[in-house]
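One structure is given here, and the rest of the page talks about it.
Omission of a single protein chain aside, the complex is shown with its protein chains in their original locations.
Moving on, here comes chain A:
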Amino acid sequence: MSDATKTPGLTRRGLLQGAGAAAGVAAGSGAITGFPAIHAADPVTLRYLGTAVNQSGDIARKVKEDLGITIEYIPVVTDEVSKRVVTQPNSFDIVDSEYFSLKKLMPSGNLMGMDARRIKNADKITPVFTKGEVAGKTIGDQGTAPKKVFYLEGQNSTKFAASPTEWITLIPTTYNADTLGIRPDLIKRPITSWKELLNPEFKGKASILNIPSIGIMDAAMVVEATGDYTYPDKGNMTKAEIDRTMKVLIDAKRAGQFRAFWQDFNESVNLMASGETVIQSMWSPAVTKVRSQGIACTYQPLKEGYRAWATGFGLPKTLSGRKLDATYDFINWFLSGWAGAYLNRQGYYSAVLETAKENMAPYEWAFWMEGKPAEQDIKGPDGTVLEKAGAVRDGGSFEQRMGAVACWNSVMDENTYMVRKWNEFIAA
């Protein structure tokens, strides 16, 4: 009875799927023209494997309208996406996967390199992915930074290319910078560093994720913030570094620092909203959800920087013919602005910023991307008010937030060892 209850879809992006499933939006969605093929005459269906957020009903409807392509969503949790790609590569036509999974996915040989020449806006994809830069400034690349796994040596290669090629692994859909969420009303003092997560002042009121690969990086941010140790690469620790980090976590756990660990989006919202925790690692839309309940919650920028993540579209190797053409059309449509604006309005960032900008109202762009105070109420895609006029986005502009990225979600070489140590930590 117990193992059937792991509710699928309650991931970080689960919330916004619900939001997206509601009303139509399209504030300022201009007609999109210039697509080579309209598939309405002979309908194509694409099976879209991914986590819930980008799988909004609105996007599927809009695609059907513009391209005549039917999108059939296969919503699963992040881990399940990788599992499917590796074990059932014929069960989908397009996959929306995390970049950090690529280290597992590409060697399986089940995904193909995407032809950059067929992606109309390929050269406009933000340099966060192509060069690891924001506004000309290099950002942190510890962990599985997308630029490390963005290009392949050849279409059917399983090796990542060190310099740009015409074969792209994943075309970015969404990405964001994660940090700690805090309850300013209960903490009552400024929080500026990751080390506060393990500050005994918050004994019994802190929480981290029970997802080993992410949780250990948050812990590493804490270790670095305390000045104990500086990792050459937090996203790829040696066994000794894993031991060191886990010891810090185990000591904190035994001292009763943590109220609970959380695993899905709603757990993190409940912990924070009920006041069980006052400081915890968190995802951006979860903070928004706590705030929408009228409870003060800040997505606190910290001086050590953010831990970032990114997802993107990949194509299974077996794809060919009209389905393959349809996936390219769909991806081109996705980058052409409407979808980008839709995602930006949820607090994520989209791959091609300039096309998204064309599809957003100037005040929306100013709030979400430029970190300026909202000129009027900021609404989510479903029309609910997310922020009142005058509010400023936590962490500020795109350049401030993505520019301060310290590391990326990753898969370590010592992953097996790390998972074993994590289980030890949970049992401690």
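In this section, a residue touches a chain if its C-beta (ideal position, glycine included) is under 8 Å from a C-beta of that chain, and two chains touch if they have at least 3 such contacts; residues count from 1.
Following the convention adopted for this analysis, contacts and distances are computed from a predicted model.
Colleague: If you had to name the missing chain as UniProt does, which of "ABC transporter permease", "RagB/SusD family nutrient uptake outer membrane protein", "Ribonucleoside-diphosphate reductase" or "Formate dehydrogenase subunit alpha" would it be?
Modeller: "ABC transporter permease"
Colleague: Quick one: which of A:Ser157, A:Asn199, A:Asn270 or A:Gln400 touches the chain that's been left out?
Modeller: Answer from the full complex: A:Asn270 touches the omitted chain.
Colleague: Just to verify: which one of A:Lys195, A:Lys234, A:Arg259 or A:Arg307 makes contact with the chain not shown?
Modeller: Of the listed residues, the one touching the omitted chain is A:Arg259.
Colleague: Could you list which residues of chain A touch the chain missing from the display?
Modeller: 1-3, 5-7, 79, 82-83, 86, 103-105, 107-108, 204, 210, 212-213, 253, 258-263, 270, 274-276, 411, 415-416, 419-420, 422-424, 426-428
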